[in-house]
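Complex shown without one protein chain; remaining protein chains in place.
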Amino acid sequence: MSKQISRRDFLKLATAGAATTAVLTGCGPTSRFVDREPYRKMPEYTYNGISTYYATTCRECAAACGLVVRTMQGRAIKVEGNPNNPVNLGKTCARGQATLQGLYNPDRVENPVKQARGAQLSQETLDWNAATQIVADALTNTNPSEIAFLMGMAPDHLFDLVSDLAKAIGAPAPIRFGALGMFEARATLSKAAEDLFGSASMPFFDLENADVVVSFGANFLETWLSPVAFTRGFARMRRGNPERRGYFVQFEPRMSQTASKADAWIPLRPGTENLVALALGRLIAEAKGGAIPAAFASVDPVAAAAEADVIFETLERLAQTLTNAGRPLVIPGGAALGQSNGLATAEAVLALNALLGNFGLPGGVFISPLAPAQDAYHRPASAKEMTDFIAKMKSGGVKVLFVHGVNPLFELPKQLGFAEALAAVPQVISFATFPDETALASDYIFPDHHGLESWGYQRAVVSAKPVLSGAQPVVVPYFNTRATADVFLAAAALTGGTLAQAMPFADEVAFIQSKLTKLVGEEGFFAAPEINSFTAYFQQYGGWWTLDPSLATPSAANAIAKRFNASAAEFAGEGEFFFLPFVSPTLGEAGANKPWLQELADPTTTVMWNTWVEMNPATAHELGIENDDVIEIVSEAGSVEAPVYLYPAIRPDVIAMPFGQGHTAYGRFAAGRGVNPADVLGVHFNEAGDLAFAGMKVTVKKTGKIKVLSRLESRIGVYGEGLEKE
Amino acid sequence: MADHKPHTSHEEHLREQHLMLDPMPRGKMNEMVMESMHTTSWKFWLVFGLLSALVAYALFYKWGVMILEGLGVAGVNRPSYWGIFLVNTVFWIGISHAGTFISAILRVFKAEFRRPFTRAAELMTTFGLIQAGFSIFMHMGRVWLSYWLMPIPNERQLWPNFHSPLSWDLLAITTYLLSSTMYLFLPLIPDLAMARDRTPDGTWQKVFYRVLALGFRGTEGEWTHLRNALNIFAFAIIPVMFSVHTIVSWDFAMATRPGWNSTIFGPYFVIGALHSGMGAVVMVLAVVRGTMKNMKYFIRPEHFEAIGKLMLIISMSWAYFFFNDYIVQWYGGDKWTKELLHWHEAGPMGWMWFGMLICNVAIPWAILWNKKWRSTPWLIFIVGLLINVGMWFERYIIVPISLTINRMPFTWRLYQPGIEVWLGIGTLAFFILLYMAASRLIPLIPVWEVQEGQMAHSLRKYGRETVVTVSELE
Partner (left out) sequence: MTVDLNKLHAVGAIAEEAEGKWGMVIDMDLCTGCQACVAACAMENNIPYVEEVDAGYGRSMHWIRTERFWEGEYPEVKMSAYQPMLCQQCGKAPCEPVCPAFATVHSQAEQINLQVYNRCVGTRYCANNCPYQVRSFNWRDYQDSRVRPEITILANQFNPDVTVRRRGVMEKCTFCIQRIHKAQDKAKSEGREVEDGEFTTACAQACPANAITFGRIDHPESLVAQLARSPRAAHHLEELGTLPRVTYLKEG
């Protein structure tokens, strides 16, 4: 932290900001403008009994929710939403709340270490100079085309830095991946938007202003894209208009948490969402009169309803409701798109919206704006792209792999073969904060700070306003960790030459400032005449965003003109059950190491601390399976064993399983707990390259073992067990 | 009874039957009682040693573990916040009831058959209450602060909450423990003096008896004081006894819970306590009679027969109260109470509900109506045992099983006992251990009362008829 200004100047700067607003935010304690002090020597600006609040960005998923963290005497005490940030407007989800248990997690990588692949976390500590040298050597001594960067979906500033770095050395662009992106089927949505609107940006669904919402598998109240924003949207849709209560219908084979809030949950046969969407379109088009648009011409609604195992009259009624609705909206997402016909489904649903005429209208479909200081939407890699990358690794095309913010050994289906591919890479350097599976399979772990100890920014994906959410450390790093950006910048400096010239930043903050420079003078939530003030405000308010929405309106003409092939999805495997994995609403992809997230009851099943398999009670009864019986689920790709939860709201031909548990590493709270449904997923893609994760059929075998699931609910009171009335 | 039996004479038959008509010289009787205390076989010490080990392990060690680790090692949970701890508390208080009941009520009503076993029953009261105390203290989350429940003057002027039934309970139990201990001690004084006089000098027993006998010599003044005190206590302790178990029942009845909030719980609990208490007395008498020397003289089938009749009456009363409690709750039709009643009978612990009725009603009624059967010590021992099992079931149904059902069905949950099983066994072992120790230190038979009774009774012949005559009793 080379450049210093006096504390008085710093305070002036801080006060200038504080005078304009009541938001209690300020420069972080590790601002490079003041000395870092360990909290044994308490910084002078903290007082006993007085809390200090810092605005930053949540890193538990990539939605870019703004946080205000309450700190006291150098410790982060409580996370609250940043009321100014347009993404979450002061709200947080459970995972955001529990991020503190990641910060103060007993199982973090405390020092840079030389790791023996696949072993326990190594105790062979390195110092940071040595670590930086190792990175520098890797960057210089390797053929650039054989260097690979594998990044997580957050944080964006590091992705930008690594992109610049890769470009500077001539290495392939970094690849981003996250299981959430996979289960969200982001690539499919993005491809559908590209096909129909000519823009690969995410479509924006204006949930809050709609009055009739139909969702095809989009679990937007759980983990989909930006759950806090969607939950707010849902609440406003439901109750925002005092005149009218919003009506919500969910098509899904299993009643997810999102579906549980629906006024009507319609369990359809998996893979037929496409047909149902087209059938609805046809019925609506018929009701509206005139020519049937090409998109819906090929479908026979009665046959589609039969194939989807949905009562035709239900579809007719729904079509009528949508036709009469003032602001209808149809949303595709999640498992509906994780099918062989997922792209067709996404496009059919967008076409349905086009037919309903809601493009560009309140409560309708828009094209998401790019975030501030963003050139193009970089969606995370699809599973297909990951497969290509894995093939490259396997063939020896990657000599050095840098991994940050992602845990592919856990998040990718086992059958994709990432483990074998990783073994073929001579040098793997992980920047993991936690000793996750991939970190332990690396040669080095150079731990990054926890998100709350980090600088950075993150772009909002779901937001009407372009949002760049800013992150700053709220506490001094607890362990001997170092910002990965700083490591790369230091390594670049060590290499000298062109790389050092291309990355001429003293540290991470300087790099972030370089990106923020473009925004200086722009009109937004705040304006500043020069970069230093801008950065101070940026930290203080937790980011920068425009005051007005800048949504683009897609063209409806293309969407309804495209002729779709109305066919149901194909399923891999020979089993009798459709297999439906879903992301645990409470754990997400990386929450398993936080004890309070484990202790949270799953909203629909109330199970805590484990993995379960949801099965329809009638089916289970036929098979002689009871609650807590451990069953083996066998697919073409493998098998897992998990206890059964007799779930009353799931189709009899479907079994469902949450993703989020089943770690073999990742700390004491996660390791050895539950199973990972990704282990039974086969390698099949939809046309957009997303994994057809819901496109498997599996068989089920009773193992005779019993594992009693911990539930918050009472089996007596809720299911009447032991109270059977004759 | 049957004259045609080959008894030498009707008179002899009567003497054999009735302790009161079968007098024995004072010195001889004192000798017999002392001998019964001093005759100790290796079997006694074996059982004593095993029980001591059990008490040390199950009661003290396990309790220590629980104090250190917290109540998590027990089976209590939400919603069964009270488990076997409270079951045992109520159970032991119930056991303790019979002692006072037999002694005081029968004394007040001058029931002669009480004489040889009032002591044995009173000991049960004191020892039972000690176990009840253990159970309630085990139940507490922070037992080391239990003195906060006592109204101790302190500088912060923090007093216990006298609105709480638990506070009443604590006061009632303490009062009962103190008064029943005094009531045990008073009639013990002459016998302690007797023991003192028959114990050689220089032994620790001599010191023990000398101190406890308070210098009793048997003067007229001393006897008068003793009788006055006993008369007062016998009357005074009866309302205390009723109040104790009524207040115990209020711990439940005052709560806003389905199944508990019943106005009849007071008398229902009192009668239940007597039910289990009488069962326990009969068990103790059977064991004492069977294992201790000379006890067959003092405790005769006539006593079992008389207690058996009482037990039958109590069993009927219990059934009446049970029915009353049940029918009113059932007829009331409250949603949650109905769920609870259904849970009692048809829930996974339904067998316990039926077991309770079989043990408390069916079996006593089936056996105790028959004079011969109820005079048979081993048979009535089994009946007493089953009644106690049944009454324990009753408390188990009232506490953890009823706690399962409340007004929030989302929280209903089964209770699975944990360490409290050990602790319960510990209290039982401690009870027996205390009794065994007492049987070797304290004259189990109130000799002076027996002698008093024998002096008052005599057989006289009026013509050919042999008649039992009684002089005026005290």
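Some points to look at:
To keep things simple, chains are lettered A and B as they appear, and every chain counts its residues starting from 1.
In the analysis below, a residue touches a chain if its C-beta (ideal position, glycine included) is under 8 Å from a C-beta of that chain, and two chains touch if they have at least 3 such contacts.
Keep in mind it's a predicted model, so treat the numbers as computed, not measured.
Although it is not drawn here, the omitted chain touches the following shown chains in the complete assembly: A, B. Among B:His18, B:His97, B:His139 or B:His344, only B:His139 touches the chain left out of the display. Only one of B:His18, B:Arg257, B:Arg395 or B:His457 touches the chain withheld from this view, namely B:Arg257. Among the residues A:Arg117, A:Lys167 or A:Arg239, only A:Arg239 touches the chain that is left out of the figure.
Across B:Ser96, B:Ser375, B:Asn388 or B:Thr411, the single residue that touches the chain missing here is B:Thr411. Only one of B:Ser167, B:Thr181, B:Ser243 or B:Asn324 touches the absent chain when the whole complex is considered: B:Ser167.
Where chain A meets the omitted chain, the residues involved are 49, 72-73, 75-81, 88, 90-98, 100-101, 103-106, 221-222, 227-228, 231-232, 234-235, 238-239, 245, 255, 257-258, 260-261, 267, 478, 585-586, 595-601, 603-604, 606, 608-610, 616-618, 648-652, 668, 673, 708-713, 718-719. Although one chain is not displayed, its contacts with chain B can still be listed: residues 69-72, 76-82, 139-143, 145-146, 148-149, 158-161, 163-167, 170, 251, 254-257, 403, 406-411, 413, 416.
In this section, only the chains that are shown with their structure count from here on.
In terms of their C-alpha centroids, the spacing between chain A and chain B amounts to 67 Å. Residues 339, 342-343, 346-348, 404, 408-414 of chain B touch chain A in their complex. Listing the residues of chain A that touch chain B in their complex gives 712-714, 716-718, 722-725.
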